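All protein chains but one are shown in place.
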Amino acid sequence: MNADFGRVMLVVLFALIPIAGIALGMRAPALRSKIPLLVAFFAGLIPIFSMYIPKRFLSGDGGMSPRLDEWLIIVAGFALLLGITNVISNSYRKISRKERNWPYAIVLLVGLFTMGGFGIYGAVSHQGTGFLPDGSPTPFRWVETTVFQPLQSTIFALLAFFMASAAFRAFRARNTEATILLIAGAIVMIGRVPLIEFLAAPFPALQPAAASAGQFMGKATEWIMDVPNGAAQSGILIGAALGAASMAIRVILGIERGYLGLGKGE
Amino acid sequence: MFGRSCDFGGEKPVDTTTGGSLVSASVRLTASSLVVLTLLLCAAPAGAVAPVTTPPPPPELPAPTAFVAVDRPGDGGNAILLTWTDPAPLPEGTVLEVRRSEPPADEFGELQTVKPGAQRYVDASAEDGKTYRYELRVRGVETPDSLGIAGAVGPALVSDPVSPHDNWFRTERTNSLLAVLLFITFILTSIAAARSGKPIFIRRIAGLNAVDEAIGRATELGKKVLYIPGIQSMDEIQTIASIAILGHVARATARYGTDLDVPNKDPLTFVSAREAVHSAYLAEGRPDLYREEMVHYVTYDQFAYTAAVSAQMTREKPAAIFLVGYFFAESLILAETGQSTGAIQIAGQADPTQLPFFVATCDYTLIGEELYAASAYLSREPVLLGSMRGQDIAKAVLLAVGIIGIIAVSLGATWFVDLVRTQ
Partner (left out) sequence: MQAFFHRLLALDRRWIFLLVLISVTTPILVPIGLPVTTTSSTRNAFEYVEALKPGDLVWLSFDYGPSSAPENDPMAEAFLRQCFTKKVRVIITALYPLGGLGLANQAVAKVAAEFPEAKYGVDYINLGYKDGAAAVMRSLGQDITSAFPTDVNGRPVSEFPIMEGLRTIRQVQLVFTAATGLIGEYWITQVHAQFGTDVIIGPTAVSAPKYYAFINAGQLIGMLGGMKGAAEYEKLLAAKHEPLGKFYRSTADFTATKGMDGQTVLHGVILALIVMGNLAFFLTRGKKAGAA
């Protein structure tokens, strides 16, 4: 079994069988739901087999499993086209029906076509989307660094504000668990920064005590992060991993079908 | 001189057991020495006789033993495993020199030097289909020391011809395979038990009980339900779980006639979500209520998506918000914005990173594997409930192995850890 065998098997499993299934499904509707389950079965089994079988046709360079990874990226690229088409059609509908806030739909389309146009121009002219030979940025890169990156950073910076408002509202000692959360959160917030030293800065006589207190809080923070937090994170990770494995087995065996929109008995 | 064999640069050593050879060798040696001595005496000035010194002969270096070259087992090829036993004792500063020959030249060239003690080397530059031979010998240090073993080499051992190839099984993953097979056995036997009619208990999960309550609230207020299926693609198992839950939510909104909105960040998730919602409305017999705009694509960028959905929440003020799937930094922005609109929020994520933010801002949070249990919990299908039971049995076994391991290691029985180690 060599790489060619792997390539042929992939085409048979993920092209010929689905096409045959679609054709048969036109005659027998009950078959229509079976083909996606069959594709999911093989798509799930191949990476699992490649974990244990190091044969080159399966897990080596150009083997079935790495090729399947590449196919996923290609399929996602085509799905992106569907997404962009959806954005354009929804925006057009809003503009044509003059729905609420329809001018913003024009702004969205202008942004979409401008950046898309710069990107396509960069590819067609072989300039790329980085820097020109003389060191100046391409139009795509210029818009990315002056508009896109600052906007990204702005939205990310909102986290600081929302964290403060969420902490003010949620860290109330309503019950035992909430009190434990409050105390642990306060210790970690104090221990991670030199807050005590900062507060004692105007009082020189208190500074040695503040330094000791700061070190103690730092050690307490490390203990909280290492022991209770580490244990809880490990527990959740292990439980979630088992849950994910169980869900994966259900999907591969076709027991779980809700993600396909199929219900009980379908 | 007599009885000692001398190698004169390629000549065969003298056979000292034959008398005739002995006499002729002695004569030749005596004659050569006399010539040399005469030349020296003539050349040297009177009274200045330079001493004739020769370097001390290098001590003999020992050879390693049990040298074996085999295809490295359980790998994808292109590797040969060399093992041997170091000779003892080895002078200080010596190394083991590995040399390799391959056709067509068949000449040995230096490959690697290995420090004493390793007793193994993996040649990862071998190529499948080629046949190699390896040579192993001890080599002294380059800089001469007082013993004079500068660059000396010991006798070489040569391996049999060997060719690398890929294998059928990664032997280091045997434990992992056994664990997977055991896990699958637990799941399948529990499913079989569930199919036979055995009742399966599943504990109360508040967040899932609140799904109908949230949709009912939205129906009463005449506002929409907003469902955000995470920002990862369909290759992430949490997203698959989220789409399965979306199917249940869509059936409920179809049943009650509530408006549903599903904004998507990933294109594959968008396609799956659209299919799931459409199928749900068809299954409930309400295709008239389904609209294409219910499930829409926003953008692939994480924070642009966050900005768009947050703005949508602020404008449209949905009554119920579901944040179910795999979220990253945008989780708090979305949840806090949703909280500010007064909506009832149900969140769920298996990865623990963003859970603290959901717990602080949402009314109900599905933690860890509760997300994966949702499909079974909401549908109450015996087969799905059976798989949950199998999963719990596997977790109990894992806990038991962990506790036994802690006790074993505490008592010094580290072999237990090696027994259950997986890779």
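Each chain carries a letter (A and B) given by its place in the written order, and its residues are counted from 1.
In this section, contacts are C-beta pairs under 8 Å (C-beta built on N, C-alpha and C of every residue); 3 or more make two chains touch, one makes a residue touch a chain.
Just so it is clear, the structure is predicted and the values come from calculations on it, not from any experiment.
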item: Residue of A:Leu81, A:Ile106, A:Ile120 or A:Ala173 in touch with the missing chain, whole complex considered; value: A:Ala173
item: Selected residue (touches chain absent from view) among A:Val143, A:Leu195 or A:Ala248; value: A:Leu195
item: Hidden-chain contact residue, picked from the options B:Val70, B:Ala124, B:Ala192 or B:Ile406; value: B:Ala124
item: Residues in chain B touching the chain absent from view; value: 76, 124-125, 301-303, 328-329, 340, 351-354, 423
item: Where the unshown chain meets chain A, residue by residue; value: 60-61, 66, 69-70, 73, 130, 141, 144-145, 149, 152-153, 155-156, 160-161, 163-165, 167-169, 171-174, 182, 186, 189-190, 192-195, 197-199, 201, 214-215, 218, 221-222, 225-226, 229-230, 233-234, 237
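As a convention for this text, only the chains that are shown with their structure count from here on.
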item: Distance from chain B to chain A - Cα centre to Cα centre, in angstrom; value: 21
item: Residue ranges of chain B in contact with chain A within the complex; value: 74-77, 128, 166-170, 173, 176-177, 180, 183-184, 187, 191, 233-235, 237-238, 240-241, 243-245, 247-248, 251, 264, 266-268, 270-272, 275-280, 283, 293, 296-301, 303-304, 306-307, 315, 329-330, 332-333, 335-337, 339, 350-352, 355, 357, 359-361, 367-369, 371-373, 375, 379, 381, 383-384, 387-388, 390-391, 394-395, 398
item: Chain B contact footprint on chain A (complex, rising order); value: 48, 51-56, 59-60, 72, 75-76, 79-84, 86-87, 90, 93, 101, 148, 151-152, 155-156, 158-159, 162-163, 165-167, 169-171, 232-233, 236-240, 242-251, 255-256, 258-264, 266
